[in-house]
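Every protein chain but one is kept in place in this view of the complex.
In this document, chain identifiers A, B, C and D correspond to the written order of the chains, with residue numbering beginning at 1 in each.
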Amino acid sequence: MSEATVLAIRDLVVEHRREKSRETFRAVGGVSLEMAAGDTVGVVGESGSGKTTLAMAATGLGPRTSGKIDLLGHDLDRLSRRELRRLRPEVQVVFQDPHGSLDPRQSVRSGFSELRRLQPERTAWVDDTELLAQVRLGPEVLSRYPHQLSGGQAQRVCIARALLMRPRLIVADEPTSGLDVSVQADVLDLLNESLASSGASLLFISHDLAVVRNVCDRVVVMLHGEVVEAGPTYQVLDDPQHDYTRKLLAAMPGSRWRASR
Amino acid sequence: GSSDESAGASSADTLRVVLPAQPATLDPIVGARSAQVVWATVIEPLVATGEDLEPTDTGLITAWERTDDLTWTFTLREGVTFSNGEPADAAAAVNTLEMVRDLDTSILKSFWGNAVSFEAPDATTLVITTKAPQYDVVNQLGTVYLVPPKYYEEKGTEGFAAAPIGTGPYLFDAMRAGRDISVKRNPDYWGDAAETEKLVFSWSPEASQRLALLRSKSVDVAFDLPPAQQDQADKAGLDVTATESAMKIIAFLQTDKAPFNDPDVAKAAALAVDRDKIVEGIFNGKAVADGGLLNVKPGTQPDVVVEQDLAKAKELLAGKSVEVPIAYPAGQYTNIEEVAQAVGGMLTEAGFKVKYNAMDYGSLVTQIGGGELDGMYIFAGVPNVAVPSFFVNGFMRSASITKNCGSPETDAMADEAVSQPDAAAAEAIYDELNEIGVVDKNCYIPLYRQIYGYAVADGVKDVKYSPLNAVDFTDVTVG
Amino acid sequence: MTDTIAAVPAESAAATMSGAPRKRRRTNRTSVFWLALPLVLLAVAVIVLPMTGWLHDPNKQNLDNTLAPPAFLDGGSWSHPLGTGRLGQDILAQLVAGGRLTLFIGFVGALVAIGPGTLIGVTAGYCRGWVDVVISRVIDAQLALPFILIALAVIANRGSSLPVLFLVLALTGWAPCARVTRSVAMSLRERQFVMGLRAAGASELRIVARHVLPNLVGTVVALGSLQVGTAILVESALSFLGMGILPPDISWGAMLSSGQDVLSNAWWVAAFPGLAITAVVLMVNLLGDALLTHNDPRKRRR
Amino acid sequence: MSTDTSPLLEVDGLSIRASLRLGEIDLLKNVSLSLAPGEVIGLVGESGSGKTTLARAVLGLLESNVWVADGSIAVCGETVSTPTLNQTAKVRGQQVGMVFQDASRSLNPLIRVRRQLAEVLTRHVPGITKEQITERSARVLERMRIADPDRVLDSYPHQLSGGLRQRVAIALAVVTEPAVVVADECTTALDVTTQAEVVTLLRGLAADLGVGLLFVTHDLMLASDLCDRIAVMYRGEIVELGDVEQVLKNPGVDYTRRLLAAVPRWNEGVPARHA
Partner (left out) sequence: MTRRILTRVGAVLVTLWIAVSMAFALGRLSGDPTSTILGPMASNEQRDALRAELGLDRPLLTQYFDYLQGVVTGDLGSSLQFYQPNLQMIMDRVPFTLQLVGAGMLIAVLVGVPLGVLAATREGSWWDRAASALALLGQSIPVFWLGMMLVLLFAVKWGLLPAGQSGSVQHLILPAFTMALYPMAHIARLTRATMSEVLREPYIDAARARGLSTAAVVWRHGFKNASLPVLTVVVLQAGTLLSGAVAVEYVYAWPGLGQLALQAIQFRDFPLVQAIVVFGAIVFVLLNQLVDLIHVAIDPRVR
């Protein structure tokens, strides 16, 4: 494992316990994955294939049944609670539903200042206005509450909150699937841009191959909790080896139009 | 059988009665007196009580004689049997009396502590020997209800309560859990057979509900109507009977503790209270102002009473700020809250600082018994026999539950009174005791005697209520 | 069983009748204001009025003038606008004094139930695990006990007094509240912003204190206002059974029960407090409803 | 099915207004559209542009504060909706079927598929017998390329996968053999692979049965796969309506161009960052 390894997952298994039936369900079954600094890795797969579960377990925010996770050179099993908490700002998550990711009772400004209070040193690098400018929002947004923001605006605020921490790894869980196409393009641009400037790594979860193709260097294809194919994006998407990947590609809408372009 | 429809139908030979509470148990040995109205139709006391509340020879015991100071000999009516065939003889009386005296659960236990032995030399002779002389043994026998020894032994208190058997004018008929209890005429009664074929007792804790039941013709007699309901019943044209009861409401002063250990303060409190105002203002005249403690019989008043004198009360207090807690049993007696408040208001007027302390009846009794209370508590004396010793033993002796006035002298006087040959001879001593407690030491501020009211439906006649909470149904006719 | 128990409150909490479609949110906010206003005015009135000296002493007895009718009836006089009670006390003055205590009982009674209830509910809902299991069982058990019997038994032992009344209200009111707050806390815990805060290194305590509790405020306030009505009704029921507020303290419930006896010849003794109780409970229920709707995230968003 | 080419659905100058507390707003302005048998029209546009409003207007499922202010809608030559007339209830389920976005929520979770289908059939096919219902239910599911119709019929919606559910939803819309089917974002909740299958299915409906399909989506690419014509909506108006090829290759208006630009690139282009 090199110095620059941001995330190393080995044989990760996550089992969920279903509330009602109390039966366990294996959402992730033996996944290994390694990410170097600056890597952008896309995770694709059908709904329920365990993408979110994988990401949450990888960052130590979600449950894990077995397997080893090495986050920024720290073995998650060996970390005390406090150490884990200190490590956490290094990894930030952007979720699909931007409104659900913001406390409805907190204005954008007070959300920022809470983060600043939590991590004074880490967040001192930028002021609110500038931070918002980075995600192409005006300072007037500062005094707004989440319900006063549009989906795109709210998602930008979420990204800004993630960037504020200057994380070394950003996990984006379908950050644009709730958004309009045109807004989606904006947000993706933004993500690309800020990654370029901060040098953070990105674990990008999506079911949209085209989006992944635009954002990620490497891609992991998941099916039923297992990785069926992984490799550089262009290689996997242009020359798929696994049936499922092929099926995914074939199902992509707009092939007719793309082909004709 | 027919009992299923009994509550609903009104018929000429059924009398439907609504009581204020479900009779707790129909076992007279352990049962509270509130159930007496019901069980007394089936079971009879050893001695019958007349309208003057004195013993009569018309009951199971037909004659008595005080053989000597300590020995009484009674003659039982001959040939009386319980409805199950057991003979109601002297042996049965001895059995009942021994249970009354010896069982821990016996409700009358404390009244029979003086009895040394009960004997039945023959079937109709009962001999009672007492430790100390006691002239009112005959009266006390009016509270003892005769139960069949074998049957009681066999069934136990639970079984007996479920189907009581006695010598009375009625036979236990049926009990419908929680709804009613019915008794039917005893064809083999030793005396005159009852007029009405059947009595059905039901109950409702709310007075207005009892009246409503009567007015909507669901029952024929509604017992225990407080003044407000008596007025209403009157207005509704019902036949209301209001009788002065023997129940006395008394304010007790705990004179062995502050603040009433100061005689002036106690006197001031006694002088502050205007019982006529209470009777008029709260009861609209439907209560009787009562000035004494030991005047057991309704309609009697002692010669010396304390009358309200506000000026003097204030003078005695001399501007002192005295705090008086007033405890009373919430909800236990008619309008007791208002009475407590009115008394409190009067004390306040005299210059006392009043604090109310309402509690439930059981706690009040426990706290009085435990000597936990100070100041004033309002409480009722409900005699089941019209003898002054009831109140003396209950309240005036130093070993009594209240213990607020007792002293060796009063104990001696009490002993002396009860050992007199008869009531007349004892009267003077009781008058003196009453004066000590009420007038001199102001341990008691007697307030009023309740007027017991009940109403009957059209055509119901001859429901005879006795102030000792007994009702004679034998002559009742319906419609 | 936990599942149903958890499922019910969310729904019963949302059991609101004044729920307006989401496009009328603003109406809702103003309606909250207009519903709260009379209550506040009433509270101010019952506090201020006795200070003005216009009213009689509510405990002043006059046994010579009991059950005088209100001024607007034959035989009434304006010195006692609403008539007099069983000891000749001025009903208006009693109504004001009773209002003070009744509102006090309502609000404090709600507070003592909602406070612990919320804390317990949040603890269970947020901690999950065995803490949740234990608390849930206790909540279930508590809910299984007939509350009026608890109330009566406690009062029977401790006597009726304000502290005991509050104890009773707390004992009987915490569980339903805990049940609701537990399920809300549970769902808040799963919200993504909580995850985000955790990712930012916030401690669980901070998340609960700064984010979970504030987001519960609306629910709690709404529950509380409904509990105010419950407390008032419970007090009046206990008074009716002779185990509520006892003289000389005056509550509407106590007035109601003392007027019960004389209903047919002096209806005013019971009628005014009865109306007052109904009106106030109605108002707090309306307010609680409006708050719940106002607070319903589904109706709030956007 | 009629073989002549008179439009199955004719929307003419439709304006729809809504009243809000702050006043009235236009949701649709002068929208015209006609749908021929066997034709698939894609209705695209950004969120809030009025696609759903139009789709629902056809079935008369507008919310209570929304009404037809001007224009008309005709189904199979019969006018069903004008500002003064609302006959949509007559054609609902009969001539027009609708498929909603989220099949897991547009099927009643407490009722088995069989009964939901039977309910629709008994309602719209007078005098239908039990056997006919069973038969037609099975047939429509087979049409939906469901391999084991019996199992699906006896399932509750939650026991089916997302793709199956959506197929059942479509089956419910077409079991009465309506002339027009309106599908509002009916694949957004699905996996890409499932989406592809459903799209094929819809195509088949139009091609084989001559059903006119109004397909609402915000995915231009999806529309390009499925549709014959595309109508681009912007702020309550149809700003462009034409053949797929024409609209995608030579967008007539700026807005369409912007929409197209937002589609993630596939062939050209490495992300800016990697350049």
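Basically, a contact is a pair of C-beta atoms (placed from the backbone, for glycine too) under 8 Å apart; a residue touches a chain by one contact, two chains touch by 3 or more.
Because the structure is a prediction, the values reported are computed rather than measured.
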item: Contact residue for the chain not shown (choose from B:39, B:111, B:135 or B:223); value: B:111
item: Among B:14, B:218, B:434 or B:474, residue touching the chain not depicted; value: B:218
item: Of B:365, B:423 or B:439, the one touching the omitted chain in the full complex; value: B:365
item: Full-complex contact with the absent chain, from C:43, C:108 or C:150; value: C:150
item: Chain B, residues in touch with the chain not shown (by the definition above); value: 7-8, 18, 21-22, 24-25, 27, 30, 32-33, 104-105, 107, 109-111, 113, 157-158, 161-162, 176-179, 202-206, 208-209, 211-213, 215-216, 218, 360-363, 365-366, 368-369, 379, 390, 393-394, 399, 401
item: Missing-chain contacts mapped onto chain D; value: 59, 61, 89, 91-94, 97-98, 100-102, 105-111, 119-120, 123-124, 156, 158-159, 169, 172-173, 176
item: For chain C, the residues touching the chain missing from this view; value: 1-5, 7-8, 11-12, 14-21, 24, 137-138, 140-150, 152-154, 156-158, 229, 233, 236-237, 240-241, 253, 256, 260, 263-264, 270, 274, 277-279, 281-282, 285-286, 289
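One rule holds for everything that comes next: only the chains that are shown with their structure count from here on.
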item: Centroid distance [mean C-alpha coordinates] between chain D and chain A, Å; value: 33
item: Chain B-chain C separation of Cα centroids, rounded to whole Å; value: 43
item: Chain A contact footprint on chain D (complex, rising order); value: 46-47, 162, 191-197, 199, 218-222, 224-225, 244-245, 248-249, 258-259, 261-267, 269, 271-274
item: Of all residues in chain A, those that touch chain D in their complex; value: 46-47, 180-182, 184-185, 188-189, 192-193, 195-196, 207-211, 213-215, 217, 247-248, 250-258, 260-261
item: Residues of chain C that touch chain A when the two form their complex; value: 3, 191-193, 195-203, 206, 210-211, 214-215, 297, 300-302
